[in-house]
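One protein chain is absent from this view; the other protein chains keep their places.
Entry: chain A
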Amino acid sequence: MSEPGVGIELSHVTKLYAGQQQAAVEDFSLSVDPGELVMFVGPSGCGKTTTMKMINRIIEPSSGSITIDGQDVLSLDPNELRRHIGYVIQQIGLFPHMTIAENIATVPKLLGWSRERTNNRVDELLRTVQLDPAVFAHRYPKQLSGGQQQRVGVARALAADPPVMLMDEPFGATDPITRQKLQAEFLKLQADIGKTIIFVTHDFDEAVRLGDRIAVLGERSRIEQFDTPANILANPANDYVSSFIGHGAGLMRLALIPISDVELDAPDATAPAVDADSSLRDALDLLMVTGAERVNVSGGEGSLTHARISAALNKARHPVEAS
């Protein structure tokens, strides 16, 4: 049903604004695999958003080349190009004078889809983002909560089933609880649709939670490290990356390791139980909260101690050498 993602290749991309000495983005090269969710993470003003916006040419690069699925985007008509790239921004930018259905139908309408095909697609997408079409299709954006609006923003970007999505801090303006919920839903959605996604954020936790790979960006969008979340946490490339990770890297890494990856001790009937598909972080949390010596993994295959968790973390520290 859904069109799978395609690769994106940025090569020596530079953006120099007229009248400025320093480039906003300098010699940026990066290759994104089809279906991959790549996070651009960096401090405000580092050029991560500028870099992303050059992919759909909201900002025109000064030099360098960008290809999507091998096709040079700079040779395409920018409007036509943008109709095939999903675009979600932090402020959402829903059209306040259009209903939710009309908002989602924007790109299909631009592409000249039939009314029936468009309507079916709108219903399908509303259900995908867990909004009941019967309730929401004919409402106006201001009648929706922030979280609901953001879901509509994602649905609207997905409307014409683009292989590539650009997301600029899409969950940045929502409260922490809504954000976590949206992130979880988004991960589930991405598991289904497998788009190639560039996701810009300044929140490293979010990058770790969502990304297949993370590009940690420094000034002028320089790539300080580009790797999987686990590798970046275990082996930060330099001080800049370490400082960006901040404190608690160990805990963040624990959150990335599922219990099923760890060797277990014999079960102990008196110990508190933790869900088998949760992470080591959840297991540690339970250990701390209960003060118990070990926690049982529900399903009864075994139990976990502090020592086991700590060993798993150290084993993961050098994953390259280990494999």
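Everything that follows uses one rule, which is that contacts are C-beta pairs under 8 Å (C-beta built on N, C-alpha and C of every residue); 3 or more make two chains touch, one makes a residue touch a chain; residues count from 1.
One rule holds for everything that comes next: contacts and distances are computed from a predicted model.
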item: Protein that the absent chain corresponds to, by UniProt name, given "Ferritin-like domain-containing protein", "RNA polymerase subunit sigma-24", "Permease" or "Binding-protein-dependent transport system inner membrane protein"; value: "Permease"
item: Touch criterion as defined above, residue of A:11, A:91 or A:314 at the omitted chain; value: A:91
item: Listed residues A:80, A:132 or A:263, member touching the removed chain; value: A:80
item: Where the unshown chain meets chain A, residue by residue; value: 56, 58, 79-84, 87, 89-99, 106-107, 110, 140-142, 156-157, 166
